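Only one protein chain is missing from this complex, and each of the others stays in its spot.
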Amino acid sequence: MTLFLTALFAGLAVGSVYGLIALSYTVVFNSTAIFNVAQGDLMMAGVLVAYFCLDRWHLAQILTLLIIIAVVVSLSLVEERVAVRPFVKRPVVGLGWFIATLAFSLVIETVASIIYGQNPVVPIPSALGGGSVHVAGVHVANKFILAFATMIVILVALEVFYKRTWLGTAMRGVAEDREVAALRGIDALRISRLAFIIAGLVTGLAAFVVAPIVSADVTVGLTYGLKGFIALAVGGFGSLRGCVIGGLLLGVAEQMFDLYVSSNYEILAALILVLLVLAVRPSGLFGRTAVREV
Amino acid sequence: MSTAIGAGDPLLVVSDLHAGYGSLQAVAGISFEVRAAETVALIGRNGAGKTTSLLSIAGLRYGKFPGSVKLTGVDVTRATSRQIVDAGLAHVPEGHRIFASLSVEENLRLGAYTRRRSGRKAVASTMERVFDLFPILRTYATRNAGFLSGGEQQMVAIGQALMAEPKVLMLDEPTSGLAPIVIRTIYDAVAQLRDQGLAILIVEQSVPRALANSSRCYVMERGRIVISGESTTLAQDEHVFAIVRGTEEVPSPARTS
Partner (left out) sequence: MNGSNALNDLTDRLGLDSRAWLRWAVPVVLIVFLYIVPQLGGNGSFRMGEYEEVLSFLVIAVALNIAMGYGGQYILGITAVFAVGAYGAILAAKYHPHGIGLVAMCIIGGAGGAVGGLIIGLPALRVGGFYLALVSLFAALAIPTVAQQWGFVGADTGIPLYAVNGFAPEISGEELYFIVVSLVLLATLFSWALVHSRVGHRFVALHTSQQLATSIGIRSYRTQLSAILISSTMAGLAGGLYVYTQQFFAPGSSSVQFAVLLLAGMTIGGMGTITGPLIGSVIILGINQFFTSFQQYNGIVFGVLLLGFAVFLPDGLMARVTVLSARLGINAPRTRSLTSGPAGAAAGVAAVAAPSVPEPTPATAMTEKPAARLPAWPPILGASDSSPLVVKGAKRTFGGVTAVDDMDLTLTRGQIHGLIGSNGSGKTTLLNLISRFYSLDAGQIRIGSTRLDNQPAHAVARSGIARTFQSPKLMLRETALENVIPAVELRVRCTGAESILRLPRGVRTNRQAHDEALEILEALGLHHVIDQKATALPHGTRRLVEMARAIALRPSFVLLDEPAAGLSPVELEMVAEVCQNLARSGVGVLLIEHNVPMVLSIADTVTCLHQGKRLFQGTPAELRADTNVASVFLGVDEPLEASS
């Protein structure tokens, strides 16, 4: 039983990582109809910044957080300007934007491996320290709880943002009908830029709480990015709650696969899960409509 | 609404407007004006260029073409759609388009997006006036706009445009596909708005309906205005009906391309 619970909580923690990435995807997708392939790499960049700030330069946690957010938001804005805006201006046709964001992720990955080099994977200290709590007779690391809590807080914050603020409501409108939004004086290009800033904020925060869990590893950008996509596919495109549920499901599925089948082939858990969901319920658990025709 | 404008002042003045798609000229030089407290109708066959004209005036530009558009005296020919809204023009495109996944209230609120800094009370009071105009929307305030009928969605669309407190309102086929009683409701509302001082331009598919609900009327054919005049006069004119139905060819200069 303890083994099961340990795996469950670990799954919820890792799942929070996926959920946070999925939330960032959704923020961008809901305003631009574009799926930002580079989101996982942006998070990895944030994790690297955390490594430098905490392991190398021994800065304070709060300062680290601010620096991470600054870096990730800047990178997001650059990406928006360079890889996304040309496609948002035209009606979204074809997969040119997909290739562009994929190219951007390649650049980030290469730069990151040049900077970080051949250094081994190194653990990063957590904001809450290395302690753990007792839950249901099992030790749960503080950093796991921080990741999970952050995801929930961000989910709630995003829901409030979309429902209660002018900007959030405007974003939802732009996603529905860009032309009508323009006729009401809502600038779609500004909105998509803002969406990238918000996504950058979410990703930056995610990187901060996730860094102690995944450690400094430059190779995982695309992996986490793809797993974040799987979380979305499972939970349902366009749904904030779907992101969270999908991410948690994926994380738990992986840990259970580790426990009961084999830990060497953990990656198969994600592959099987996504193929299953697509076969049985293509729009995901909470998805509203089928994925838009591209 | 604003009282600084006198009834009869031309609020929308369009001169030699051109618009098109690539090498296709959909609008080949039209000039007209709409004054405060009046309703003007724009009629013509499908493909005559009416919708393109309105979209062009509203700032969804189709290339750089000659012509000018003035709103309350301000030149907005090259303005962005945001600036045009600020200058006092609101356009309701055809097809009762609204934000389907948002509630009626959220839809209306978004109409006031450009006025969001003027405070919650100001926006709320405008929304009240919209509800006075279309009482049925008050009952549906929290319902998702996507679940309303076509006529109700059209009311939301018009209400949304009114939330920006425009001085000029343009409606593209506001009653197409709607039941007669809804058509009546919408035109009654239009009349009220006109009495409050708005300058209103309506594109209408039905000629008699257009003439009955406007004081002046322009007829477009192949990108140009071919007939214009008082609605009561045009109602007697056989040619108007024939042109719109397509049974009569208007001798016009060759279409530029």
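A and B label the chains in the order they appear, each numbered from 1.
The rule is simple: a residue touches a chain if its C-beta (ideal position, glycine included) is under 8 Å from a C-beta of that chain, and two chains touch if they have at least 3 such contacts.
Just so it is clear, the model here is predicted, and its values are computed rather than measured.
Touched by the hidden chain within the whole complex are the displayed chains A, B. Across the entire complex, the residue among A:104, A:196 or A:286 in touch with the chain not shown is A:104.
Touch with the chain that is not drawn comes from one residue among B:12, B:148 or B:186, which is B:148.
Note that of A:53, A:83 or A:124, the residue touching the chain absent from this view is A:83. The missing chain lies against subunit B, touching residues 22-24, 45-47, 146-150, 173, 176-179, 205-209, 241, 245-249, 257. Where subunit A meets the omitted chain, the residues involved are 35, 37, 82-83, 86-87, 94-100, 102-107, 109-111, 113-114, 222-223, 226-227, 229-230, 233, 264-265, 267-268, 270-271, 274-276, 278-279, 282, 290-294.
To be clear about the criterion, only the chains that are shown with their structure count from here on.
Taking each chain's centre as the average of its CA atoms, subunit A and subunit B sit 44 Å apart. The residues of subunit B lying in touch with subunit A in their complex are 58-60, 80-82, 85-86, 90-93, 97-102, 106-107, 109-111, 113-114, 116, 157, 160-161, 164. On the side of subunit A, the complex with subunit B involves touching residues 166, 169-170, 172-173, 176-177, 179-187.
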